[in-house]
Every structure is written in C-alpha cells, then in structure tokens.
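All protein chains but one are shown in place.
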C-alpha cells in the first residue's frame, strides 16, 4: 500500500441513525485498517436510484482521482439483480446494477470504461450486501485489486433513461425535457439537464406543471426574495433556486418530477432591452 | 502504538446537529491524535438505552476485533450512576452503567468478560461526561491501557431485562415474548428475539396489539407490496419488514412495544402445501 492510504467513499440510502452506514466502514477496515473511509452521503431517499446517481457523480468530481466509491441504493438486495464494479479514467465504483452508475458510465469515454459482474459471497446476509459484498470489494479495489480480480467482464451496466435530458431543436432555440434529480438541503431543485447537454446554448426559462420562470442568475444572492430562478449549480446541472427559501417548496417540485427548460438559439448572448 | 492506529467507535444519542458528537473525537485526539475515530451512530433516540444496546451489538459485529466502543446514552449524567468499562473476547467498551452494554456482556462467555468502575475526573463538566470521561478513557484503552489501569473491578454491569426475549414451550412449538428494540431508517421493526434464542426452532408467525403476520421471508424483495413479513436481519435479530414501505408505519409498532413471535416445534422444516 502506498504511503498515503487509499480512500473508499460511501454513497447510500442507509441514513445514519442505525449502524448500517458504519458497518461499511467496519467491513472496509476488516480488509485493510489503514483505508481512509469517508461517508459522502447516506441521505439518498430510500430506493431513489436517480438521486443516488446524481450524488455519486457530484461526489466523484469532488474527490481526488483514485478514490473508490461504494454506492448502495439497493431495494432488490438478495435477489438475482446483478452486482457490479466499473472503472473509468476518473473513478472506480462498486454498486448494484440498477442505474446508480449511470452518470459515471455515460460521461466516460466509451473506449476507456469497463464493467464487471461481482459474485455474491456464500455467507452474505441476504439483506445486507453493502456490508458483505460491496464494501469488501471496494476495499480490495482501493488496495490495488484489478476489476478482473474481483469480477467477470460484462458489456455495460444498466443506465437510467430518465437521468438524461432530451433536447429538441425548436423554431427559436431548443427545449430540454428533463426531471428533478434531487431536491437538496436548501430546497434547490436540481435537474437532469447538464452543461454538456446545452451544446453551447444558454438557459433562458423553465416551465413545470404549475408555473414557470424566466429569471436566470449566477448565484443564490442574485435572486430577488420570493422568486424562483435558474442557475448552473456546482456539479454542472441546471437547478431551480430561491433566495433563503426552498425553490422546491415555492414550485411544488419534488424528486423525479418533469420540467421543461427553454434554451436560447446557438450564438445567443443574453437579452437586449 | 502499532503501525495501524487503533480505532475508537462512537455510539450515542447526541444527534449530529450540535458539536457534542465531534467533541468526543476531539477528546480522543487530545489523548492520541493518530486514533481512527468513527461515528457508528449518534442517532439513538434521546435516552433510549435499549436501542443503544442493540446498535452497540450490531456495530461490534461489523468492526474488526480490537475496536474500542465509546457508548453514551446517559440521561443520568452527573448523578451517582456508575461509569464502566467492559472487556470481552470480542470487544471493549466504555459506557454509563445503565444497560447499554447488555448484549455485549450477555453474549460473551461468563469466564472471559470483565467490568470495571471508572472514576469521574474532578474537572468533568456535570453535563458532559462523554467528552470529559468516556472518550478519554476509550482513547486510553485503545492506546493500550488495561481495564485495571482505568478503573476498579466490579462484578457485572447492569443489564436490561427487557432486552432478552422470554421463550416458552407450547403444545405446538414455542412462543417468544419480546419487544421492538429499534425501528430502523427503512421502518423495519427489529425485535429483541435473536437467532440464539430460537434454539434451532424457526419463526412462523408474529402477533402484536393490532395485527399479526404468518409471512416469513429471506429478504425484503420477497415481501408482497403492502404486506408485513418476518425475517432474520443482518445482526441476527428477528424483524418485521415491508416492501419499499415502513413496517413500523403499517403495524403501528414503535420502540419498546411488545410483540409475540410464534416458533415452530424443534425439527420443523417448513410448511407442506
């Protein structure tokens, strides 16, 4: 092991009021007690795979290269659902094969990503593969095991169709059909629409079931009190935000809800008066 | 100190919105800054000693041998209640002597467990023995201090009678009178009934104040939507669970509530059609 102990980063829907989250740390330390284990979040809503996929992507951007992610949002634990490990130039990650790695996989170069299927240990608790399968494999990968040492190659992981916005050209620009991936702690409603999806266009407005906004700002303090605005958040996704208030509460939008974002034509450079 | 820094694991009812939980880490690091400190959970309901005892047991199973637990659910802090440290072949633990170590103590061989009473430092805050007594002693034990160096031998810690199910033989099997030890993040209602209590029998049904179930499954995904089933959870306790729903909400059961579990006769091997 290198002078600096490798890092395993945890993303789950376990909450932190039980011992499930810490059991992942214990399981990693049974493999190698010098591992740095960090709880990225255990606050994914139970079973919310889309939110988990977003958080995993946001975390991967924030941690140094070489970090191994152990992601567990796994309502089908103990069934025939596949367990996987993936590797991209940016990140390695173990997870159930239910779409959790969608962004990590789709945003990696197609010729520089790999996926393996993981065997289930004979003595694994049927209700707790996090402790008995995912964390130990993440620890082994962090300690230097290759994907081929921990699993069997498969073509690709399952990816969530709804994690990717659909952008359609219109007469006067484009329209992105997307969803709310996450409502964060401050009530910001973060969409599935990414900077890369904009293809150089700018966001000009958004429309949802019960309202709309044409306010586009740079940061939260630029939003007039009581209003809802659009901005590009710190993980590169378009979000609805408010000033010292919850945009989710103001709009009624929640996880998974549909929202349409209007994009300016290519070459648009802001509104003239 | 060894090449791998020892580990202190924390179990409290402090919550994580204040600085109380982190103050335990700070107190450990004042003793030895290389200690690995891990927050197992600070989400025990305030003052809920039975839940704390369960979480402590579940965590002890998940961490490597040698881990020292610092458990603080301590509504009587600052009074004459005793502070203790225990040692078993599996675990060492400091805690107030109010039943928190019940499972750790009862599940250890009677001739291989020890308990000492800890002195209260003169300058300890009367409201915060976690920071001023328990964490520093846990850190010293982790660094190699023996129980005799930190306290005075006593016979045994206080153990909670309600933490142990009573199993009575019946005409057609047995009946276990137990309680809900914990309702977890997913709404699973975890009972005090342990695999060891079954003595080879199988769980076949459960009855509580307002309902019953005869459904016994292996994992959560096996439960039909809307139903409540019995299974053996990852810490070896029988629990009531539901499919992507809260069994606690569906049954109305909460921490400490009574529940009766019906056991098959010895030698029972499942239902014939």
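So that you can tell them apart, the chains are marked A and B in the order they are listed, and the count of residues begins at 1 in each.
Keep in mind that, in the parts below, a contact is a pair of C-beta atoms (placed from the backbone, for glycine too) under 8 Å apart; a residue touches a chain by one contact, two chains touch by 3 or more.
These figures come from a predicted structure and were not determined experimentally.
Trainee: Among B:75, B:144, B:200 or B:224, exactly one should touch the missing chain; which is it?
Mentor: B:75
Trainee: Out of A:161, A:196 or A:221, which residue would touch the omitted chain in the full complex?
Mentor: Residue touching the absent chain, from the options given: A:221.
Trainee: Among A:38, A:209 or A:266, which one touches the chain that has been omitted from the display?
Mentor: A:38
Trainee: So which of B:126, B:144 or B:252 would be touching the chain we can't see?
Mentor: B:126
Trainee: Hey, which chain B residues sit against the chain that's not shown?
Mentor: Touching the missing chain: residues 14-23, 25-27, 29-30, 33-34, 37, 46-47, 75-79, 125-128, 131.
Trainee: Just checking the interface: what residues of chain A touch the absent partner chain?
Mentor: 4, 7, 9, 11, 16, 36, 38-44, 55, 58-59, 62-64, 67, 182, 184-186, 218-222, 231, 233-235, 244
We take it that only the chains that are shown with their structure count from here on.
Trainee: Take the average of all CA coordinates in chain A, do the same for chain B, and state the distance between these two points in whole angstrom.
Mentor: Whole-Å distance between the two chain centres: 33.
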